[in-house]
Structure formats: structure tokens, C-alpha cells
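Left out: one protein chain. Kept in place: all the others.
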Amino acid sequence: MSNTRYEPTRTGLLLVDPYNDFLAPEGKLWPYAKEVAESVNMLAHLRSIMDAVREVGTQVFFVPHHRWEPDDYEKWRHANPSQLAAARRQSFAKDSWGGTFHDDFQPQSGDVIIKEHWAQSGFANTDLDHQLKEHGIEKIVLIGMLANTCIESTGRYGMELGYHVTLVKDATAAFSQEAMHAAHHVNGPTFAHEILNTSEFVNRLGS
Amino acid sequence: MSNTRYEPTRTGLLLVDPYNDFLAPEGKLWPYAKEVAESVNMLAHLRSIMDAVREVGTQVFFVPHHRWEPDDYEKWRHANPSQLAAARRQSFAKDSWGGTFHDDFQPQSGDVIIKEHWAQSGFANTDLDHQLKEHGIEKIVLIGMLANTCIESTGRYGMELGYHVTLVKDATAAFSQEAMHAAHHVNGPTFAHEILNTSEFVNRLGS
Amino acid sequence: MSNTRYEPTRTGLLLVDPYNDFLAPEGKLWPYAKEVAESVNMLAHLRSIMDAVREVGTQVFFVPHHRWEPDDYEKWRHANPSQLAAARRQSFAKDSWGGTFHDDFQPQSGDVIIKEHWAQSGFANTDLDHQLKEHGIEKIVLIGMLANTCIESTGRYGMELGYHVTLVKDATAAFSQEAMHAAHHVNGPTFAHEILNTSEFVNRLGS
Partner (left out) sequence: MSNTRYEPTRTGLLLVDPYNDFLAPEGKLWPYAKEVAESVNMLAHLRSIMDAVREVGTQVFFVPHHRWEPDDYEKWRHANPSQLAAARRQSFAKDSWGGTFHDDFQPQSGDVIIKEHWAQSGFANTDLDHQLKEHGIEKIVLIGMLANTCIESTGRYGMELGYHVTLVKDATAAFSQEAMHAAHHVNGPTFAHEILNTSEFVNRLGS
């Protein structure tokens, strides 16, 4: 790995799916992620990254999953297993507390809210690539949920699109330690340009 | 998993990267894949799938990786670690034996050769989606190399694009058993619609 | 031109930008489109097409332009001239009457509302391609506003993506007769598969 620096004008911080259902103790999916999230101290790291990027003026992009609605997937030919499970659980339901961003991760003026993604990649069927270009971004840093699904698919797509991709391995979580390991030690090294921990990333922020 | 059937007019068989460098004993990358490939009897399964799909008339798409050329990546800002490694090894070099399709997996008249992909996903920067639509394909079945990189990224993209995605877990390989396990037991179930073995898939071919 | 038929299960009716600002007498952009719209009797044709497709069960997709918000484009590097003009006029403003669908063209249960497009193509930065695939659509029929911008860019993209593209030349309008002519007699024939009038299209609906 090289000694990449993250210039504020060319770096985009992508905060993926910071919903109450994922991050709050009463969230519908927190029980599945809790063990891994706590083992890496994820919430504290997410907070310290957000503080650091706002301090230096890195552009923040919220990359939200589709918020569930009652008739989702009814007429679809090929809804995938994760979408059908989310529909059964009503995860991130529209206009619900679970589908609201966590209090500690609220958008601020100037942040960009990307269109909701239907499955895993924040680039697929959204304006993420377009918004990154309109803001001059060349490097994307991925934090949030989940390491092996939305974070990984967004990272794989970002690399294919020509972006420099950074994973932050203690600012994400997964539903098992095995999935977390696969994301950062099996698959990440095949597509990501940097795989850092929070302190390494924060130290490389700024011009 | 449902009892999907694979109608010849709506199914596309995607054969990913069937190069000598990957599949032949003297290939540059065969030593890395050999253990896993032999443990699932991959070559025999690839052959039996190709025989079966040609028998029923399923459309075959070759999905080839970029063939290495001497000045690749020299002026690129963000070549990824796998691309730089491939350049050092000169994997799948253009006009070389290693960058030629294996004798047992040669295109036949009517097969479609997709444009070469630069990284992992056969959809990224190629005409794969377009060719699938022009042939009326709704279900894609992925076989070839490697389970957790090109096969997985092509599958993740295919799902986002609205295709029904099938993985065949003994008609692929990886550079470690851990990577193979991650592909079929950790990540595959989050995006694929079916994860079968060769005999299950062959039994569901036909109308 | 061939004698295409429009089977309900494989055809998608794409209603582009049916906002009050475009279609109602008090709309901000109606004065620019009025002359052409009235010369082809556009509103009556839009109504008769919607009645006809709902009668046979053709899937309807609403393809809406971005609704203006106060800070749009402020931080963008390359907003285009049409976007800057729309921002000055506040066309299709969010939560305004002008940015509401016209009373005669309201979504009904089962219709699909595509994500808003930022510029001209209903496919760019949206889930239109994905939703078409999930509904099994192979032919798209484009009606609404404007013939040489959003309709044409959506048609050009649709053709590149592998769809069969139909323009309906008296169910759209433009800001000049010259622009209307260019859409249907200069450019349309280079990319569209069919260019019909309303009665021809309605006669070919059904199985």
C-alpha cells in the first residue's frame, strides 16, 4: 500500500446507510451487527471520522439504502434474497424511526444526499458517480454498513469506474466476524487501493 | 432457494476468463488456483456444463479479462493492486499462449465474445448488458475464474442491473479455500438468486 | 419501418415530465411549448394513449425531471445551460404546483415512479433501466416533454441499452417547430425503431 494523502478538494467521504435500524440499540438490524460493531468500536470511529472530515472540509456524501415501502418487489421478476428478507422485516421503512439517520450522523448544510440504492452498490441506479464528478472527487472513502455487502459492492463499482477506493476496517461492521474478515482480508485487497484503520486515515487527511 | 428452471431462450451462460493462464497446467496462474480447482473437480464440471448448454441451445457468452499489453496502466492514476500484479506477471498477455482460450473452451459459431473487462466485473466498461438484452436474456449463469473476484463482481453487477443470477460452486475456483468459501457461503447468498452445483444446474436446463 | 406490435407484457409506456409547469395553461414553461403542443393536439393524444395503455394493461412508468430546490447546482462544476436556466426560473420547484403532475396524468396503483433525472435522459443517474428489467420490458414508448431534449436523450440512451424505442410524434411538443422537426425527421430516424402517430400506436397495442 502506498502513502496516499486525502486532499479535501479531491476526496469524498461516503457514509453508507447510517440508519437507526443499523446503528441504534433498538434498531431492527443492530442485534445482527452488534458483536462485530462493538469488537472494532465502530460507533466511536464513525464519529471521529465525521468530526475529522468536517474539520478539514472534505465533501460528505450520504449513500442511503432504499427505504422499504409496502408494495416493494411485488411485481419484480428478480428481487434478491436480501431484498425479500428486508421486506419481511420492513427494514429502513419509509417515514419510520428505523429508516431515519442516526442522531449522531445527521446531514449538515452542503452535504450531498445521494439517491437511494435498491440493493448493495451505492453507484447502481443512483446519481453517485455524477455527483462525485460534479464535485471533482477522485478518491472515495467508504464507511458505514455493511462491510461485505453495501460497502464492498460500492467499493467494487467505484474501482471499476476509475475512482481510488479506501476501506476503513474499524468504521464498518458485518453480521459475522467471518464476513468482516472476508471483506478486509480476502476480497478488499483484490480491488481496494487502501485498507486503513481510522487513525491511519485521519492522519492522512488534509493537504 | 426456489426451483428455478433455465429456459434456453432466456438464459445466458457466461464463461468468464477461460484462458490458458488460468486453466492449463503450464498457465501462469494455475499454480495459485490448482488446489481449489482440483478439490471441486472444476475442469470436468466446466466441460460438462458447456456440453449441456450447447445441447439445449443456451446462448453462450465469453466474458474475457483484459489481455495484458506492455504500456498498460503507465498513465493511469488509480490502477488497482490486482492490475499492477497482473502487469508484473504479464498475465493473459496479448497474442500469447497464456492469453488464448483453453482448447476445451473454444468459441463456436453463434457464441458472443464480449469486450474485454479491465478489472473484475464483466459488465463494467463492456457491452455485456447490451448483448444480453439484444439476445433476450433474463437469467445469467456464471462459470469460470475466479469465484471471489471476476465471477463475484459480475454477479453483483448483474443483480443490480436486474438479472437473475446463478453461481455454480463447483465450476469455478479461487486462490484459497477461504476465498472460495467466502464467495459461496458468505457473500453469494446476499446477492445471488441461486447457488447450485453442476449436476443441479444441468438438471434444470431446458424448457 | 416494420409492423411492430406492442404486447402488454413486454412494453413499457414512459410518460416523461408530465408536470403542470409543462402541461397546464398557467405553467411556467407552457408559453414556450404552447404553439407546437396545440399544433399537434398533444394533450388530447396524451390522454388517449394513457386510456388505451391502461385498458390493455401496459405497464406505465413515470419518468420525472429533477424538481428544483434552492441550493441546486451551487457547488457543481459543470451545470449545463438548461439546468442554470431552470434554476433561474425555478421550474418544477419541489413541493410547488408547477412541480406536481398534471391532474389528467396522475399515477395509479401499480405504476412505477422512476427516480428524478438531473438533465435530459430518464436513464442517466436513475433506476429506469433496472425497473424496466424487473418488469420484463423490451420495448419502450416515449411520450411527454420535450421532443428534442428529454424524450430524445431517453430514446438515444434506450437504444444504446438494447431496448426497442418508439417515438410518438403527436404526443410530445417542443419550444419551436424547428426543434420538433429535428426530433422526428432529422435525428429520430437515426436511432428510433418506430416513429408513429398516436392512432398508429394505439392500433398496435395488445397481443
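The letters A, B and C name the chains in turn, as written, and every chain counts its residues from 1.
Convention: contacts are C-beta pairs under 8 Å (C-beta built on N, C-alpha and C of every residue); 3 or more make two chains touch, one makes a residue touch a chain.
These numbers come from a predicted model, not from an experiment.
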#### Entry: Contacting the left-out chain in the complete assembly, out of A:Pro81, A:Gly162 or A:Gly206
A:Gly162
### Task
Identify the residue among C:Thr11, C:Gln59, C:Ser91 or C:Asn125 that touches the chain left out of the display.
C:Asn125
### Query
Taking the entire complex into account, which one of A:Glu7, A:Glu35 or A:Glu138 touches the absent chain?
A:Glu138
### Task
Taking the full complex into account, find the residue in B:Arg54, B:His78, B:Lys94 or B:His185 that is in contact with the omitted chain.
B:His78
### Task
Could you list which residues of chain A touch the chain missing from the display?
129-134, 136, 138, 160-163
### Query
So that we can see where the missing chain sits, which residues of chain C does it touch?
77-78, 80-82, 118-121, 124-125, 138, 148-149, 152-153, 156-157, 159-165, 176, 178-179, 182, 186-187, 189-193
### Query
Which chain B residues touch the hidden chain?
75-79, 110, 115, 118, 124-127, 129-130, 133-136
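The criterion applied here is as follows: only the chains that are shown with their structure count from here on.
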### Summary
The chain whose C-alpha centroid lies farthest from that of chain C is chain B
### Query
If you average the Cα atoms of chain A and of chain C to get two centres, how far apart are those centres in Å?
33
### Query
Between chain A and chain B, what is the separation of their C-alpha centroids in Å?
28
### Summary
Between chain B and chain C, the Cα-mean centres are separated in Å by 38
### Query
In chain B, what residues contact two or more other chains?
138, 160-163
